[in-house]
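As you look at this complex, bear in mind that one protein chain is not there, while each of the others sits in place.
Our next item is chain A:
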């Protein structure tokens, strides 16, 4: 047998920690500066030169005022707007900030329900949402409801709904705005986000973009309350 195995082991036992303090301490500081400061700061600089809008959150302005981000969903309750998916986000109670209350599409604290498929809480919520959805949109009591209209998304900020969901809501929106359904359906069609490169992702409708297009094309909604 060779004995280089034992000699190298003897050597390493004494020298494993020799002269190790300085490189260990310096490496922590150095790599913090390089990977934790230099890299993100350089990226920030270049990204803001190349893509200034996206780097700041893809804000959409109307009449000089920021009204949202292209990426982030908003809560819509009025009949003349398309409604987003349910959202599980919450926020501080305006009456009593020590309590939290449901606050859909609170982009300050993304959240999901995290309920499993057997959860009573989930099933009750879905049932109630389905009833409300049918009432809002004038559907029969046993009409099928698209799954995205009654389930909360992962982020609570999903900006999209399915085309099927948008098509159902088109009736209500057209009625509330007093315009022809065909016109609203055409707007939906114009605002469908198709799979990227015809390949990646499901076709879907960006709700904020669609509602903006709606305001621009068909009788603008009442001015924002408050």
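Here is the rule we go by: contacts are C-beta pairs under 8 Å (C-beta built on N, C-alpha and C of every residue); 3 or more make two chains touch, one makes a residue touch a chain; residues count from 1.
The definition used in the following text is that contacts and distances are computed from a predicted model.
Between "Potassium-transporting ATPase potassium-binding subunit", "Acyl-CoA dehydrogenase", "Cytochrome b561 homolog 2" or "Ectoine/hydroxyectoine ABC transporter permease subunit EhuC", which matches the UniProt record of the unshown chain?
Protein name of the absent chain (UniProt record): "Potassium-transporting ATPase potassium-binding subunit".
Thinking of the whole complex, not just what is shown, which of A:101, A:123 or A:180 touches the missing chain?
A:123
Suppose we count only contacts with the excluded chain; which residues of chain A make the list?
That gives, for chain A, the contact residues 2, 4-5, 7-9, 11-13, 15-17, 19-20, 22-32, 34-37, 39-44, 46-48, 50-51, 54-59, 65-78, 81, 85, 105-120, 122-123, 126-127, 130, 142-148, 150-165, 167, 193, 195-197, 199-204, 208, 211-212, 215, 221, 224-226.
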